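Every protein chain but one is kept in place in this view of the complex.
So, subunit A:
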Amino acid sequence: MSLNRRNMVLLAAAALVLAGCGGQGGTSGTASGTASAAKVTVEWWNISTTEPLKSFWAQKVKEYQAAHPNVTIKNVPIENEAFKAKLSTVAQSGKTPDLYSTWGGGVLKQQIDAGLVKDLSSEAATWIADFTPAALQAYQFDRKTYAIPTDIGMVGFWYNKSLFTKAGISEPPATWTAFLEDVTKLKNAGVTPIALAGKEKWPGHYYWAYLAMRVAGLDALKQAAIDDDFTKPDFVAAGTHLKELVDLQPFQKGFLGAGYSTPDGQAATMGNGKAAMELMGQWAPVVEKDSGKGLGKDLGFFGFPAVDGGKGSTGDVFGGGGGYAVGVNAPPAAVDFLKYISQKDVHRAAVETGALLPVLKGEEEAVKDPNLAVVAQTLAGATGFQLYLDQAYPPAVGQEVNDSVAALIAGAKTPDQVAKAITETAKSE
C-alpha cells in the first residue's frame, strides 16, 4: 500500500514537472510571436464513438499535439443523437464548440444565419479545391463554404441476391415499373420484398425524395424550397408512385412499429434474410451485420430505378455525408487542425479503415469493401447530388416531409395531402 502511494506521489510529481517542461518547450519552440506561443485549447465535438474511427482520431490528435506543443485538442466523441441534442442546446445559448460535426443543409444554415459558424471560403481556399463538388455541396451557401467534408455517401437499394433468384429475378430493376413487378414477384414467391423502419420516419422519406428527384428533377426540388411550393403536379406524382408501391403491401409485418437498428428493426430484418431489399445509405451493410447476421456475399447494391417520363437523370444520387464546421470564435488552431485531418494522407488512411467514404478527388481506390467500392464509384460518376431532404431543408420542413411521407406509407394521407402539408410548413417557416 505505502509503496503504491509513494509511487502515486512520484508519478504526480513527475507529471507536474513534465507539464512544466511542456509549457516551457511550447514557449521556447515558437519564436514567431507571443500569440502563437500561448496555450490554445481546441474543443472538437465529433460523432466517432465507434471503432475504428474512435481510436484513429485519438491517434491523429496525439500526432497533431506532438507537432504543435502549444495546442491541446480536446477530443469529445458523442453518440449521434446525443450530439444533436447537445449541440442544439449549446447553439441556442449562442455558442458552439470550436470544431464540430455537421451534416450541412438547413440545420447548418440556421446556425450560419445566427452568426455562429466561421466562413472558411478564403482561409481554406487552397485546400477546399481538393474536395469533390458532391462532397462540398451540403456546406456551401451563396458560394461560401462553411464546413469541410469528411465523409459522403448515398442511398440506394441493398438487396439479397439469393432471395431475388428465388423469386426468379435475374437482374435488378432499371425502371419503377419493373421494380413494382419485381415486388409482386417477390411477394408471390413468399418473400417479404422490402424492410422498412416505419417508427423512425426518415427511412421512409428516402422513397418520396428519390421519386421526386426522378419525376421532377433536382432543379425542381431546389426551386420548390425557394418558392415554398411543393404542390406542383410532379411532386404529387412522386407521392402517387409511392402509393403504387404501398398498395402492393411490400413491407414486413408490423413495419409501422419497427425501428431501424433495433433487434427486430429494418436492418435486422434485412440482415437476417427475412426481406429482399431495403433503401438505405452506405452504412447499411455494417448495421445489417451489427443487428442481424449480415448477408455476406448475398448482398448487392443497385441505384434507384428511373421513372418513365421523369425529368430527372438516373445518374442523380441522393445522400449526404458528414463534415466539420468551425465555431465563429474558434482559435486559428481549429482551422489548422481541420486542415491536418483533411489532408490527403490522413483522410486516405481514414478511408482505408473502411469507416469513411472518399471526399477528396481521386480517393476512390482506397475503398476496400466491394459494396462500398460500388457506392464510391457511383458517387464519383454522379450527374447530380441531392442532400437528404430532412437535412437540406430547414428542420421544420424536413421533419414535415418525414412525417407526411410516413403518413402516406401508413395510408393516412393522400399524395395530394402530402404535397399540401409540406408546402404549408415551408410557407410558415
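Operating definition for what follows: contacts are C-beta pairs under 8 Å (C-beta built on N, C-alpha and C of every residue); 3 or more make two chains touch, one makes a residue touch a chain; residues count from 1.
Throughout what follows, contacts and distances are computed from a predicted model.
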{"item": "Omitted chain, identified by the protein name its UniProt record gives, among \"Carbohydrate ABC transporter permease\", \"histidine kinase\", \"Aspartyl/glutamyl-tRNA(Asn/Gln) amidotransferase subunit B\" or \"Acyl-CoA dehydrogenase\"", "value": "\"Carbohydrate ABC transporter permease\""}
{"item": "Residue in contact with the excluded chain [from A:253, A:293, A:344 or A:368]", "value": "A:253"}
{"item": "Option touching the unshown chain, where A:41, A:110 or A:414 are the choices", "value": "A:110"}
{"item": "Residue touching the undisplayed chain, where the options are A:262, A:314, A:353 or A:417", "value": "A:262"}
{"item": "Residues of subunit A in contact with the chain not shown", "value": "85, 88, 91-92, 94, 110-111, 113-116, 198-201, 253-259, 262-264, 394-396, 399-400, 406-407, 410, 412"}
